[in-house]
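A single protein chain has been removed from this complex, and every other one stays in its place.
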Amino acid sequence: MSQLFPMKQVLGFVFSLLLTTVALAVYFLDMSFAAGMTILLVTAFIQAGLQLVVFMHAGETKDKSAIYTNVFYGLIIALVTVFGTLLAMVWDM
Amino acid sequence: MKIDNSLPLEYSTEENSLKILGFWIFLGAEIMLFATLFATYFTLENRTGSGPTGAEIFQITPVLFETIILLTSSFTVGLGIHAMRIGKQKAMVTFFSITLLLGLAFLGVEIFEFVTYVHEGAGIQTSAFTSALLTTLGTHGAHVTLGFFWGLFIILQIKKRGLTPQTTNKAFIFSLYWHFLDVVWIFIFSFIYLKGMM
């Protein structure tokens, strides 16, 4: 039975629940917007990285550089799109 | 067809590894799809017109349920792939079935949530904010729905054909998709709900 629950994945799951709990602090505790956003950004991106490496096995084959390049390229452009849009449409309008 | 036994079954043919890489690239495209939705949502977040704001309609309980359900389903699909790799077909099918049931539960809570919103006067036509909110959530929900049927077909195929290079390949790709939906949900949870209720 225990071989069906490898340590790495169980720990990964526990850690992801932990990250969720930390993120919930911004709801239950009273804090500034900047502090809250920092917590959310940190927990969300760690959580995403966790899924990518532990659960999605992104680095297990020789295609690993292509896979990571693809994901990071997507991430960079996604961030540019989101922040660029906010800059042009909201912050500097 | 050449089979390379040094690799897990789902990578064992050339076609298999092509499909896995191709699906990763598709996920890259999905990142941009959701990024565009997020960009739209953040831009329209405070443009509520005469409708309610996020703080007025968001509730922590259903959101927390959805998050825990989806995180758990992501864990179980990971266990399913692990069971598949050590050749335990029965355990794998069980884990996949649990995953899909959790997926259904998630959809149930989400539908309940949508109905509540509409009752509170936050339909998709109410304001720019509700349009962006419900479209973003709906796109994620539609992905989960599609994933449910996809997963179901894969379970049926594994039951019928056993763990072959083809079926394991499909199952692995499905698991990538499911984990990715979990990642997207984490961002929805953090930057739509928690940010909105902060």
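Quick notes
So that you can tell them apart, the chains are marked A and B in the order they are listed, and the count of residues begins at 1 in each.
Just so it is clear, a residue touches a chain if its C-beta (ideal position, glycine included) is under 8 Å from a C-beta of that chain, and two chains touch if they have at least 3 such contacts.
Note that contacts and distances are computed from a predicted model.
One subunit of the complex is not drawn; among "Urea transport system permease protein", "Quinol oxidase subunit 1", "NAD/ferredoxin-dependent reductase-like protein" or "ABC transporter substrate-binding protein", its UniProt record names it "Quinol oxidase subunit 1".
For the chain missing from the display, the contacting residue among B:Y11, B:F129 or B:F172 is B:F129, taking the whole complex into account. Of B:T43, B:T67, B:T99 or B:N169, it is B:T43 that touches the chain left out of the display.
By the touch definition given at the top, subunit B reaches the unshown chain through residues 1, 17-19, 21-22, 25-26, 28-30, 32-33, 36-37, 39-40, 43-44, 47-51, 124-132, 135, 149-150, 153-154, 157, 166, 170.
Along subunit A, the points of touch with the absent chain fall at residues 63, 66, 73-74, 76-77, 80-81, 84-85, 87-89, 92-93.
As a working rule, only the chains that are shown with their structure count from here on.
Computed from the mean C-alpha positions, the centre of subunit A lies at a distance of 15 Å from the centre of subunit B.
Within the complex formed with subunit A, the residues of subunit B that make contact are 7, 11, 17, 20-21, 24-25, 27-29, 31-32, 34-36, 38-40, 42-43, 60, 64, 67-68, 71-72, 74-75, 77-79, 81-83, 86, 88, 91, 175-176, 179-180, 182-183, 186-187, 189-191, 194-195, 197-198.
For subunit A in complex with subunit B, the residues that touch the partner chain are 3-6, 9, 12-13, 16-17, 20, 23-24, 26-27, 33, 36-37, 40-41, 43-44, 47-48, 51-52, 54-58, 61, 63, 66-67, 70-71, 73-75, 77-79, 81-82, 85-86, 89-90.
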